[in-house]
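Here it is, the structure, as structure tokens.
Left out: one protein chain. Kept in place: all the others.
Here is chain A:
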Amino acid sequence: MIKAILIFNNHGKPRLSKFYQPYSEDTQQQIIRETFHLVSKRDENVCNFLEGGLLIGGSDNKLIYRHYATLYFVFCVDSSESELGILDLIQVFVETLDKCFENVCELDLIFHVDKVHNILAEMVMGGMVLETNMNEIVTQIEAQNKLEKSETFIFQSPRQDR
């Protein structure tokens, strides 16, 4: 299963964290730092897998990551997941983000915490892969947006938004 999904930038600033196992808040931050430390010192073009840090559960777990421009996408998984499968899942995740945000960049993750979580929720649930079909995910998200818009329209005018 997937234990955690972390996104942080080149400086180790967290941009998204999602834990599928209960950890205390402090431990969560420590895991983020530890993971950043492990991942960031690696060269480009080495392999995308490495053994997990101690906090997340040691060598029974793997960190599978991809580095995009300013961001690291890291999935911490146990031995029951296929490494290449997860690697592709990260790609699907980023491509989906890109579709939903049109040219996604780091700021999107900050300004739209909720959206990113929603997109992730369509893909991974409780640590298991829910859906891998990008079109299906995008359809769901678009349906959500539509619902959102219709509610905004019914309940208030956009001007009042601010």
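Things to note:
Keep this in mind: a residue touches a chain if its C-beta (ideal position, glycine included) is under 8 Å from a C-beta of that chain, and two chains touch if they have at least 3 such contacts; residues count from 1.
Note that in this section contacts and distances are computed from a predicted model.
Only one of "Elongator complex protein 5", "Integrator complex subunit 4", "AP-2 complex subunit alpha" or "ATP synthase subunit b" fits the UniProt record of the hidden chain, and that name is "AP-2 complex subunit alpha".
On the side of chain A, touch with the chain left out of the figure occurs at residues 1, 9-11, 13-18, 20, 22, 24-25, 27, 29, 32, 42-43, 45-51, 54-55, 57-60, 67-71, 79-80, 82-85, 87-89, 91-92, 94-95, 97-98, 102-107, 110-114, 117-118, 121, 125-136, 140, 143-144, 147-149, 151-152, 155-156, 158, 160-162.
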